[in-house]
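To start, the structure itself, in structure tokens.
Every protein chain of the complex appears in place save one, which is left out.
Order as written gives the chain letters A and B; numbering starts at 1 within each chain.
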Amino acid sequence: MEIFQFLADGFLIAFQPLNFALIVFGCTVGLFIGAMPGLGSVNGVAILLPMTFLVPPTSAIIFLGALYYGAMYGGAISSIMLGIPGASTAVATTFDGRPLALQGKADSALVAAATASFVGGTISVALFTAFAPPLAEAALAFGPPEEFALMMLAFATFIGLGGDDIPKTFFSIFIGLVFSAVGLDIVSGDPRLIFFDLPGFYHGINFLVLAIGIYGIGEMLWTIETNKGDVIISQAKISFRRIMRAIGALRHSIRTMLMGSFLGYFVGILPAAGATPGSLMAYGVAKTVSKDPDSYGKGNVDGVVAPEAANNAASTGSMLPMLTLGIPGSPTTAILLGGMVIWGLEPGPMLFVNNTEFVWGLIASLYAANLFALLINLAFIPAFLMVLRMPFTILAPVIFILCIVGGYAPTKDMHDVWLMLIFGVVGYLMRKLDYPLAPGVLAIVLGPLAESSVRQSLIMSHGSFGIFVERPISAVIMAITVVLFVLPIVKLVKRRRAEL
Amino acid sequence: MAELKLRLSRRAWLLGLATGFIASAGTMATSEDALAAWEPRKPVEFVIMAGKGGGADRLARFIQGIIEKHNYSPKPFVPVNKGGGSGAEALRYVRDKAGDPHVIMATLNSYYTTPLRNPGIDVDIAKFTPVARLAEDTFQLWVHSDTDIKTVDDYVKAVKEAGPQSWRMGGTGKGQEDSLVTGMLEKKFGIKMTYVPFKGGGTVAKQLIGKHINSTVNNPSEQAGFWDAGKSRALASFTPKGKLSGKFGNIPTFEELGYGTDMVYYMQRSIVAPPKTEPDVQAFYVGVFEKVYKSAEWQDYLQKKGLIPGWLTGKELTAYFTKEREAHRKLLKAAGEIK
Partner (left out) sequence: MRMAELVMAVCLAIFSAGIMWKSTELPIGWIPGEGPGGGAFSFWLGAGMLVCCIAIIIRWARRRSPPSRSTDPFMSPKALQLFLLGAGSLTVMIGSIHVVGVYIAIPLFLVFYMRIMGKHGWGVTGALAAGMPVATFFFFEIALKITLPKGYTEPAFYPLYDIFL
């Protein structure tokens, strides 16, 4: 097999001393950047890109690939420990990761996240190795109607995430979508919803501003009040045996892990989708097929495993259209793509032919980066758990400061810091009145893509909705979406009947 | 406990160090200012008029990379994306930074179109301080290589046969470069197409290869990968005769095909500074970008990505900007985007 020969050569490149050192260094740096609320793989890769001029291109991409992976692992850490998703890809991890941490099981959540990330990453690199070119062709078949169908599918999978209060759940989804519309209307090119004519609204409302506001500041205010200001968040015991036991306990989650990995990978391949819809869909599917769906959101390890396996798998998946088509599948890969241009490489269909050493060195290093990210992550778990032992009156101001700096960093605009404070305070008050907030946070992520794809489709079809069912791929996805929308209702009706 | 003490004392030491520096700041600043030519004292904000990952962003980060690699500036250039409102956000930000020596901006054609389309943002680009024009990016007319369309004549025929309802031209947002070029095509050949706006040029290129749209007016850098792989075909170039060299020079221009000299459109790639920038500050930035322009990396990039070299600075650059702004005013009026 030619592939194995290429891969073996790739491993020789990945294990050269310089490259090997870069893998370990990249994973470690990535882990810490990812663990900061507000900083994710995009920031890490963008910031460290200029440093890669010191080394040859293959080493540079290996370093950034390792950093990307490390940051994906790290994203789970702040989701679990602080309940603040560091990036949109880690939102789904908070749903069960945070409750687990509050129950004193932060160690099993962290171990589950790391292990699932490893499985997801490895499976997707294997898929990448075997089927890169044909899958790239498949990704091209996704035009605006298919993208819209996919977005509907993502919405359908998290329809069940809200509370029992239906008007409040819908309010949350709608307000998230409205916030996502702020900024620019891409179809007409006109500015839109510029409240009070503040220039800060031109760049729209960043997902991170809402997420850090609600989950960071809002959550802290909530904890201050409920704990009357001076209680330790949770006691977590650490020992090597507990970590090993937590790994052992994951054998019950193997099915979820595999499901998350495959789903994440295939969603990640599709241009523009990226890892966020993948992780949400994995969470939704895991909950739907689970024997005990009610335990989700209350601290089910599978609820951490599914999104984490999926988001790591998707991050590898999104490299595929970047390398084979020159189209980034996520903001992070967009910056990697820019890097490749700087190094003098030509991403696109010819890359696999002209730069075999680069491509296979990267693929082999991804296997290695996965393994090291897992080991480094596990090694640091005790240190992360130490954080939870700090008295709350020390932890709270430190987290507040991290939120403010993290909210400022992506756009470098104080406008966003103020907005974050408002979201935090209002979100806290709404949460006290049982408004579910997670649907709103997710809507702000998926909203722009959903709106632009539906409007592009309608322009293509001159206003006819038929375009969504005439095209085969879009029709199939739409059919699955309808089933997913109907399924919870059927279940509900059945349960009501059984109760009567 | 001992370890804790040690850590505390190290922190205290660092703090002492920091306060020491701050205290001595005043004296150091004055003595240095008097001596040499102006140099930045802190990281320079390199504002980009577009979002992360797009063509303009990639180019700006490429330039930042060259500066960093060769140490052209004593303090780093830090890219800041302010792409909101087609660059309205960046324009307003830089306007409000009048006189600030640590801010510069990488521009593209929305530098003209955005203030014209949104008079509300109250930005007059003639007041900005010119730094340098680094290149002019070009446009070509592209179709998928599976089609029988080989020439511009074939193209016009195909569009007419398909009719305006089913011929889809992909491009970036309305009122931006791609839609203006499309407008030029429609006017010249008396054709009508359905214009589908996408987020960026890269997405547009991919939609063409996926056959979701029928034609595009991409920049060479956006289509080059597919072109090399034989997936797309360039029909004509929106450049004057003989300006493009390298492989893109082999694409016929509209002028060479006998459609007159008016089918020309460029995307400018320039750097500007805020209004009221001091001359010595301006001189520093001009110097930095002159080095960038002359670097092997930049010249190689121009060649490979089908850009036309064109160094321009000072008053000539301002004159160029005002001339182009008037040209865009006409184009926008013709497209019905402004009155």
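Quick note on the criterion: contacts are C-beta pairs under 8 Å (C-beta built on N, C-alpha and C of every residue); 3 or more make two chains touch, one makes a residue touch a chain.
Every value quoted in this text rests on a predicted model; they were computed, and no experiment measured them.
Novice: For the chain left off this view, which of A:V341, A:V417, A:A438 or A:L484 is in contact with it?
Specialist: Among A:V341, A:V417, A:A438 or A:L484, only A:V417 touches the chain that is not shown.
Novice: Of the residues listed, A:V178, A:L258, A:L375 or A:V469, which one is in contact with the missing chain?
Specialist: A:V178
Novice: Which is it among A:I62, A:I217, A:I335 or A:I477 that touches the chain not included here?
Specialist: Within the whole complex, the residue contacting the unshown chain is A:I217.
Novice: When the complex is taken as a whole, what residues of subunit A touch the one chain not shown?
Specialist: These residues of subunit A touch the chain that is not shown: 33, 39, 43, 47, 165-168, 170-171, 174-175, 177-178, 181, 185, 187-188, 190, 192-193, 195, 217, 220-221, 224-225, 228-230, 391-394, 396-398, 400-401, 404-405, 408-409, 412, 414, 417-418, 421, 424-425, 428-430, 432-434, 451, 454-455, 458-459, 462-463.
Novice: Can you list where subunit B touches the absent chain?
Specialist: Here the touching residues of subunit B are 8, 11-12, 14-15, 18, 21-22, 24-26, 28-29, 41-43, 45, 75-76, 78.
Following the convention adopted for this analysis, only the chains that are shown with their structure count from here on.
Novice: Quick one: report the Å distance separating subunit A from subunit B, using the average Cα coordinate of each chain.
Specialist: So the centre of subunit A lies 30 Å away from the centre of subunit B.
Novice: Over in the complex, which subunit B residues touch subunit A? Could you list them?
Specialist: Going through subunit B, the ones touching subunit A are 45, 52-54, 57-58, 61-62, 64-65, 68-69, 76, 79-86, 88-89, 92-93, 117-118, 120, 165, 168, 173-176, 194-199, 202-203, 205-207, 209-210, 212-213, 221, 224-226, 228-229, 231, 300.
Novice: With touch defined as at the start, can you tell me which subunit A residues reach subunit B in the complex?
Specialist: Within the complex, subunit A contacts subunit B at residues 42, 46, 49-50, 53, 140-144, 183-184, 186-191, 194, 197, 199-204, 271-272, 321, 325-328, 331, 334-335, 337-338, 341-342, 344, 346-351, 411-412, 452, 456, 459-460, 462.
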